[in-house]
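Encoded as structure tokens, here's the structure I'll be asking about.
With one protein chain withheld, the remaining protein chains of the complex are depicted in position.
Moving on, here comes chain A:
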């Protein structure tokens, strides 16, 4: 509970996230039938790996079919734009699969009804270089994750307004022995967005070498300067040799920006 300046008492959200009285009450209000319905719906949740853009499921796990040594994950529009323009623009990348998921909040009744454009995640592999998402044994696999956060999330003793954003920070698992191309994320900063933190936690626990490159920016929508902030990563061991043509990449990136800008014009 908290009192406002006007003397009224309001229920303040608990920082520890314990709305336990609500959950207890919900538990009381929820009849056994309601609970069963909720659990049935939860059981229907699924994540399916599909082959290319078809509806055929991959019978074996993606990594068994395409064992890889370097797995790069981009989360968020700026990270994805960087990967598409700079990395996937060099060499020939072939789409090998996609992941679709279904949960109670999807508008369709199950995954079979999701259209091909609704894939949440698309997997590509480099045709010319089998070592990238290629045929090397899995235990040498290294994972690189790219994502963005808003600069106000970054805690520092200076004011965030004075920071030279966008800027990069890295977090790596114990088994990742190479060096990062930027400083490591300083205390007391943490990463808690679901895909990135989830993947990195998994890698740390199961001893997979992985590195997360985090770009702190003040522009969360697609932005040229933010995407270019990821460029130092191209010189790291993980991505070296993958990028052949940087000027061409910059052109492609500019085109991506203009397409996006037109689409986001509220007057058209």
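Please note the rule applied: a residue touches a chain if its C-beta (ideal position, glycine included) is under 8 Å from a C-beta of that chain, and two chains touch if they have at least 3 such contacts; residues count from 1.
We take it that contacts and distances are computed from a predicted model.
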Chain left out of the displayed complex - its UniProt protein name, from "Transmembrane channel-like protein", "Proteasome assembly chaperone 2", "Ribosomal protein L19" or "Gap junction protein": "Proteasome assembly chaperone 2"
Options A:92, A:190 or A:225, residue touching the unrepresented chain: A:190
Among A:69, A:84, A:173 or A:249, the residue in touch with the chain that has been omitted: A:173
Candidate in contact with the missing chain, chosen from A:155, A:240 or A:254: A:155
Sites on chain A contacted by the missing partner chain, in the whole complex: 1-2, 12, 14-18, 20-21, 23, 154-162, 171-174, 184-192, 194, 196-198, 200-201, 204-205, 212
